[in-house]
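Right, I'll just put the structure down here and ask away after.
Only one protein chain is missing; all other protein chains are in place.
We just call them A, B and C in the order they show up, numbering each chain from 1.
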């Protein structure tokens, strides 16, 4: 019997991508679609690429509309997920694509988000040690941020194997869909094309504590993160260039062995052959993450690079992957493993 | 039992896209992959987005390698398909993504391609009147050109209903993948980005006679085509702006009725709601064609616009769709119906 | 002695480009810069590419602020130019980059703009027969629309020489800066990149009557225009593909002679050598227009293509060129003649 799935916030980029994936998911029947200011509008006007749903009309995001589903995906503005989730009841699987329940430390939340901490849900990054098992049967999933997904997948094997010093430098280039669909002058096509724009520089980007939160437990010591994001002229994709000093005596072979051990059996994360580097187009539209790592012996640093599609593995694909695990379905169900290139 | 399918020319854009689609096709087992100068190379180096095939090694394009398959897709340079097809035998389904067998009139072929005409195969545009039925059971399919696919889908309903004068003006913008993967200075990213470049202007582009060949039978009178293509800064997609004088007395209602009749039951071609215009991103990665039509009463012209992904509906998707029909499989099998947007 | 020049609407794309050009103009001293909602903001935050003016603060667009200048450029929303111009007095040269004073026929204005006609100023396209002479000494200049500039330069020599039938089909691809700096969802980079989007299809775009107005007098008969614009993924540039049936007996030689005659002495409009087609990147940042024309003998049509930078020759450069003529300065003063490529 099909799962009945609702998507709250179906007019945004995260909601639209969840729908694109669910339309190919063999166990899912798409239920209510809701929007904020777009309630009452046909989805065909807002997401013209989702042809099978073109005539569906967005409903308001209310408890009544979202009731009666097995799974509810939330693609809502910060701060709105808690109230919706509470009203849905404990037997509904709620998958939050927003940030509200990602951070464990209330002080981190308050410092970076400037509001009261709503709580912590299970963090939906199955590849992190222990996370896949924990996700089974859960009813509340916090989907990781797109940058933390990319950075964590690039670096955690090095930390898990004790190869890297606990000060990571992460510089990540993102397509503009990561900034969402709200209209701001600096996100206009005329501004974006032909330009690279850093933002949130100097330790103030909200994804910074999430990266530390992911890496610290696997490292067994506090990992400090210096994170600089930038927008580049493309719609989708993140390339995260991550580095840390190698611990004394670490060899290239140690590194390669650590990444092979971490990703040898993973369905979506792939260590590339030596000398081949990830590029974002290879993963466009797919749930894959490509990873490569090298030891710069002169500088004494481990350089690890990952490429993901920020809307798939970085948001909607990660969300569906975690949903599959939570519900006991095959983990890869409905998730594309080929990029759309060129 | 799975069909065994080979792809000749697997390192190019057409071959790569055929593979991307076949990887999701439930009835297909991917057999031999061949390349010209790339024979001996792993596909992972040439098509890094096709992860499940990363370790497959390209073989040379020989009769021996291609033997023993149920279906062979050809993505070869002009003039090479005939010899390969002949050697394969009459019981193998051969789907040619190249131009060799598209044109019926040898004079057209010789004038536009400058070589001897190889012959004519069934033209794989199922939406054209009579073509779907003819494709059933065939063993030789000529996949239409990308521009003719877009232009024909935009215009033929107007001609089929006798609404348009037989002089069509077609201006089409294409992503650069339509120009293939061979390296030429004007196709460098540095040249392409920020630029629109027309080419083949003045009636000399090779797709011109193919458009006439498609429209003339449905019009019941010879249709002259003025065709101007241009490259725009994107990888995928064609937007074809097509117009013709309206026959006397034609109304907007006539037009709409004609297009509804033509596309009401089509699985991949969609007439958009009034006032909504096709854009290429809506069909990226999918086998859809979006069409809209309007009557410009002041100028007395019918304006019809279509959007396709040149590599999917314009090449590989059209090829798989025709294969499905030829083999008696459900027409939509393995073909994406949602665009990858934004 | 330097001319004192004010720019009203300095935070927009037109105003910014006027400033970029004026900063290199040897006879100009930049005076007041005004903005609407941006009054009080430093220009460095709004136009960070104009470094020499980074510390200038935008003032409100009032008569007092704009008084005391020799020249005032207006880059204002539709309908606001008349009041400002009236208050400035008749001895100030006012150059309106907006549409308010472009159309001669009040009925055209009312039909396409939906408001009362403000009047008609001298039309600043010096290359059109008679216009250069008329501009000398004028105090009011209506800067042509960007699409009409491109289409008129592509087609008028054919009409002036009596070679083309009076029904023109114009399909033009524009960079997104032509849509301005106001924030709308469909202009977001995430939407624009990877997509071609037609709009204003079917004879409803406001630049349509302006094209007819330009071509009709040179043709000596009413010229009907079918115009379809589309946005393509780049910031700047217009490529206009224009065609019309050739009059009986017209030869390729006639065409070439007509265009040579029209543009042989023009400083900014260049007929390319045969077989070379204009591309937008060649004119990026410059005031040039590149033009090519060919006779498609099979279809019986003249195909003329032009490329301009919509913000330079299509707006700010055309404005400065007309200012130079009006003031008796050398026409090329301050205007770049080399494109910024690649």
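Going forward, a contact is a pair of C-beta atoms (placed from the backbone, for glycine too) under 8 Å apart; a residue touches a chain by one contact, two chains touch by 3 or more.
Predicted model, so just to flag it, every value in this text is computed and none were measured.
**Q** For the unseen chain, which displayed partners does it touch in the full complex?
**A** A, B, C
**Q** Just to verify: which one of A:243, A:288 or A:321 makes contact with the chain not shown?
**A** A:243
**Q** Check the options A:280, A:324 or A:338 and report the residue that touches the missing chain.
**A** Looking across A:280, A:324 or A:338, the contact with the absent chain belongs to A:280.
**Q** Sort through B:63, B:115 or B:190 and give me the one touching the missing partner chain.
**A** Within the whole complex, the residue contacting the unshown chain is B:190.
**Q** Just name the one of C:34, C:241, C:288 or C:306 that touches the chain not displayed here.
**A** C:288
**Q** Even though one chain is hidden, which residues of chain B still touch it in the full complex?
**A** 13, 175-177, 179, 181, 183-185, 187-194, 233-235
**Q** What does the interface between chain C and the hidden chain look like in terms of residue numbers?
**A** Against the left-out chain, chain C lists 13, 16, 20, 23-24, 44-45, 47-52, 177, 181, 193-194, 235-236, 270, 272-273, 276, 279, 281-286, 288, 290, 336-342.
**Q** In the full complex, which bits of chain A touch the chain not displayed? Write them out.
**A** Here the touching residues of chain A are 167, 169, 171, 173, 188, 190-191, 193-199, 201-203, 224-226, 228, 230, 232-237, 239, 241, 243, 277-282, 284, 292, 294-301, 303, 305, 307, 341-342.
As a working rule, only the chains that are shown with their structure count from here on.
**Q** Nearest whole angstrom, what separates the Cα centre of chain A from the Cα centre of chain B?
**A** Computed from C-alpha means, the inter-chain centre distance equals 35 Å.
**Q** In chain A, what residues contact two or more other chains?
**A** In chain A, 13, 177, 181, 193-194, 235 touch at least two other chains.
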